[in-house]
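Pasting in a structure now, in structure tokens, and then I'll have a few things to ask.
The complex appears here without one of its protein chains, the remainder shown in place.
We call the chains A, B and C, going by the order they appear; numbering starts again at 1 in every chain.
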Amino acid sequence: MAVTRRQFMKVSAAGLAASSVGALGFTGAGDALAAGVRPFKLERATETRNACPYCAVACGVLIYSLGDKSKNAKSSIIHVEGDPDHPVNRGTLCARGAASLGYIHSANRLKYPMHRKPGTDKFERVSWDFALDRITKLMKEDRDKNFIAKNRDGVTVNRWLSTGFFGGSSLSNEAGYLTYKFVRATGILGFEDQARI
Amino acid sequence: MTNSWNDIKNTDLVLIMGGNAAEAHPCGFKWVTEAKANNGAKLIVVDPRFTRSAAVADVYAPIRPGTDIAFLSGVMRYLLANNKIHQEYVKAYTNASYIVKEGFAFNDGLFTGFDAGRKAYVDRSSWDYELDDQGMAKVDETLQNPRCAINLLKAHVERYTPEMVERITGTPKAKFLQICEMMATTSVPDRTMTSMYALGWTQHTTGAQNIRSMAMIQLLLGNMGMPGGGVNALRGHSNVQGITDLALLSTSTPGYLVLPTDRETTYADYMKSRAFKPLRPGQTSFWQNYEKFFVSQQKSFFGAAATKDNDWAYDYLPKFDTSYDVLKMVDMMAAGQMNGLFCQGLNIMLASPDKNKVVTGLAKLKWMVVIDPLETETARFWENHGEFNNVDPKSIQTEVIQLPASAYAEEEGSATNSSRVIMWHWKAADGPGESKSDIEIVSELHLRLRALYAKDGGAFPDPIAKLTWNYTRPHNPDPAEVLKEMNGYALEDLPDPADPSKVLLRAGQLLPTFGLMRADGKTAGGIWIYTGVYTEAGNMAMRRDAADPTGLGIHPNWGFSWPANRRVLYNRASADPDGKPWSERKKYVWWNGSRWTGGDVPDYAPTIAPDKAVGPFIMNQEGTARLFARAAMPDGPFPEHYEPMDAYIANPLHPKVSTNPVVRVFAADAKSFGTPDKFPLVATSYRLAEHFHYWTKNVHDNAVLQPELFVEIGERLAKAKGIQNGDWIEVSSQRGAIKAKACVTKRIRPIMVDGKPCDVVGLPIHYGFIGFARKAHPMNILTPSVGDASVNTPEYKAFLVDVKKTTPPAQPAVA
Amino acid sequence: MSENNVVSRYTTAARINHWITAVSLILLALSGMALFHPSLYFLTNLFGGGQMTRAVHPWIGVVLFFSFLGLFFRFFTLNLWNRDDTVWMKNLGAVINDREEGLPELGKYNAGQKLVFWGQSILILLLFGSGLVLWDVYFEAFTSIDQKRLSAVVHALCAIGAILIWIVHVYAAIWVKGTLRAMTRGSVTRGWSWKHHRKWFRQEVGKP
Partner (left out) sequence: MATLQSLDIRRRSASNEAPPQIRQNAMEVAKLIDVSKCIGCKACQAACLEWNDLKQEIGYTDGTYNNPTDLTPASWTVMRFTEYEHGDDLEWLIRKDGCMHCDDPGCLKACPAPGAIVQYTNGIVDFVSENCIGCGYCVKGCPFNVPRISKVDRKAYKCTLCSDRVSVGQAPACAKACPTQAIYFGSKQDMIVHAEHRITDLKSRGFKNAGLYNPPGVGGTHVMYVLHHADKPSLYAGLPDDPKISPMVGLWKGILKPISLAAIAFAGVFGFLHYITKGPNEVSEADQRKGDELAGGKHS
């Protein structure tokens, strides 16, 4: 085309002006130039510094939650994004970290202690007290029965082999340390985490 | 990681081999792209598949899974043959010049001392140096003695010619040599290479030796302790480093101390084998301090109950006869030798190899406790999910208790990343429903168990009854209080040894450094390497000063990097023996005439002058790094290529000893290995950028980004089998079979191995029958239950399979 | 045939059919123009806003298409071209100036009406076809974006054509007095018939 875009627009504009006589007065100048940008949703959300739960880059994350932690506002997490101050990730996140809000609010999060009786095909909700008492009872039964104080050579070994403990690798150090103390004190040797696998 | 994520930006060459950083650690991989963009660095990727790391690499080379040692030994041969090593560094900082005992030899795939009956190197006495009458290792500074470690190494790797490398690994010779040349460019003092690896190296029967091979290359090139250098393990879980440090491992205690074995019948025996004396004059041999760390730890655990008289409660610790690692426990479960099991955030049903064996084992348990923030396959192993988990709940008598744990966002505490940096995180909201933090759950279990023993007595209750749990809120201790205990504190006033009239630390004060730990019971500290994280100055893990004064990515006031806030390990080696930086460009830590200085905390006693000739590798008895590993590895002082247990070919180097001779194979698994006549394809498992292990199939958006299990196969294989993109195919191994959709790709090309084309099959691990992603057969149905000879990490990365076209799986009636 | 002084021209069914078509066409023109030119966007208010206008326009189009199809089959034989039409067309100037005396006697439709008929037939067919291509709610998947772009141009051009023809059609009905009642009451006067469609009138008279 010989006409440039600009010229073309001028021509169009002229034609338009000429042809829109009948429409004058109807073009709603009132709503004309307002355009709604979606409001920035974090404006006054509470920001909490945390670390991504997935890989061992352990990127810094900012967790935004509803409410200002005042007495009558229940915090609920609405957004997660990278912590720009964190020297390693510098605000970036990968596909897992960037979607971790979906982990926090996953419909598959566990909410209540559940109990599956032998031979049944379902979990039933139980109280924490029931669950914890039941577990410690089962532990004690097995430990008292199968604890090995001395090996065949008469050496004190104080070990318990018939119960094992697979620990998480996404626990905090403090949770890990307490787990270590709790488990080792019982004499369990079958004690592992994700590090080896 | 010996170095840090940020330090990668200082490098000139990145080798990603045995890992796939771009997909598994995208935000850490950022520092590779930074090095490329701002430092002119080149990126080499060696991988069986053309991965997303390879997509941005300067050079990509394919390799047959499980042959990394052949490749790396070939590199060592190239470097030594072409004299592309950092001579002065190798001579001063490694055991290159140490003279190895006459008895040591390597013949037909076996080192000396092999006991064929026990399948172990029972007698490793020859794997050591000639010692002089002082008990010091003999050396030949001229390197002329043929028994010098470096000369033995030369002889050992001589067999790994480029032709042999190509024959074993399938890497085309030209590509291999190109990579050798690129790596060789970093043997000069002002250039470094970094190695980034992950499970691609560890998950082999030769896993530890894979990494050792790389460490040796880095030593030959003079890249250890250097900015932009090192051997960097890119670890998997957010706090797997911390949990490893804390020894949630069968035979360890926190801080890389070791539990006693039942051969160490007394505390004295135990200590005797820990106190590593220097093997060269004047060396630090830092493990000489072992007892200080051990006693402080016992004081932390058992408080007043650990006394000198009861050998610091030595008998409160269980003694091990063998490693009760994951594979061993699964084997015991399957053999009906276990009654109870806890799974705290570990989905063992998918995470352990040979899923069918795992399920058999779980079904034989009397009870299982699952503590997790999410639904897992493990918690529901008894539930029928059609062909994805075809079990009969009625026949499974395992009692299961599932406890809801809160997640990271819902609790505060510290975690240690792959760079060993301990960082604090804060709580943003409560967890859902009645979920509780792991701290609270574990505390409740301990206190209730303790109460039961207090009430009823029972088997050896002492360690439970005496365990320190004197927290302000015992049922839900404050993490800060726990971190203080881990850091350690003085139990009594500590006098200054230089001036007894002065007190270094008052009773109750937090230890600023593990240097103050004592073996006399006057200090407590749960994990010595963390000492300094919480001092009288406050919680160092909370520090958030992102400043980087040197511009080298050290960030010294961000969190706390163990040990002693050191960011690059062995950094004394960044300076020459005279204490001057090897080059201005790679200046990191140096001697300023009176002390060691630089941007980082020196990995060295700060005031020992260079002329004292104390080696930089202070944790070793020699003060130098080991090209020859002595008896530290169960499968040899030098790495050697052995075929994976599912062996694709007979080992061309020594067909009679084709696979690693000292691998532990359980009797139950003896017949579980595949052979190439039935399973002619080499498979490897891997992770995808879109998913994290087995968690994110429970996250909607991640399920959107990779919704369904697929299997990657090359075009040649697809054509031969009549498979189109998106077809359902069956992948089978000696252990079982799965169905998955075919992803036919140009990114896997057949490679020539031992004269014939070898097709590789890629299997992502992330899918199961729980979650929002499409239900799938757990991929670990296929993997062999056998582990690395050193640490028993399962061989997920190299096994044999076959593929064929099939029909879609039947979807279970109930979703 | 006729009773009293008028001549029956359209049956009730034909008239209903016509008016459905007419109303549809007007609504289509209004809604179409509303979406065609920003100055006329205010017309969307007649249909309950932009979304509604966009939604109902194609449905009205469907009504129009089938309604017009009825008209087409009803009248297409009467609109076949003949020699007289050619003569009439050659004297269009005389027609416009209301000097039809010298022209041949006409059947039910003059050449102008026939052109309106065939013009609208072709344009409505094209509008319907291109409209389907643009009707993304149901037919998005069947055509490429380039085909949709072409259809948009065709649709717009045809619509303008159809509107212009419609203007001629309506103006003719207004200008030629006595025409309108053919479509309102179904009959025309004898004088009108004599003047405008004498041949048809003769046929009507000749019917038993």
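Simple rule for what comes next: a contact is a pair of C-beta atoms (placed from the backbone, for glycine too) under 8 Å apart; a residue touches a chain by one contact, two chains touch by 3 or more.
None of these values were measured; they are calculated from a predicted model.
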{"item": "Chains in view touching the one left out", "value": "A, B, C"}
{"item": "From B:398, B:702 or B:734, residue that would touch the chain that is not displayed", "value": "B:702"}
{"item": "Touching the absent chain when the full complex is considered, from C:16, C:122 or C:174", "value": "C:174"}
{"item": "Per the touch definition above, residue among A:67, A:91 or A:119 touching the missing chain", "value": "A:91"}
{"item": "Residue numbers in chain C that touch the chain omitted from display", "value": "2, 4-5, 7, 34-39, 41, 44, 49-51, 53-55, 96-98, 134, 136-137, 140, 145-146, 148-150, 152-153, 156-157, 160, 163-164, 167-168, 171, 174-178, 189-195, 201-202, 205"}
{"item": "Interface with the undisplayed chain - residues on chain B", "value": "22-23, 26-27, 29-30, 33-34, 36-37, 40, 50, 52-56, 58, 60, 689-690, 700-710, 725-727, 741-747, 749, 772-774"}
{"item": "Where the missing chain touches chain A, by residue", "value": "5, 8, 11-12, 14-16, 18-22, 27-29, 31-41, 43, 79-82, 89, 91-99, 101-102"}
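Operating definition for what follows: only the chains that are shown with their structure count from here on.
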{"item": "Separation of mean Cα positions, chain C and chain B [Å, integer]", "value": "83"}
{"item": "Separation of mean Cα positions, chain C and chain A [Å, integer]", "value": "65"}
{"item": "Centroid distance [mean C-alpha coordinates] between chain B and chain A, Å", "value": "25"}
{"item": "List of chain A residues in touch with chain B within their complex", "value": "46, 48-60, 63, 65, 75-77, 80, 82, 85-90, 92-97, 99-100, 102-104, 106-121, 123, 126, 128, 131-140, 142-144, 146-147, 149, 151, 153, 155-197"}
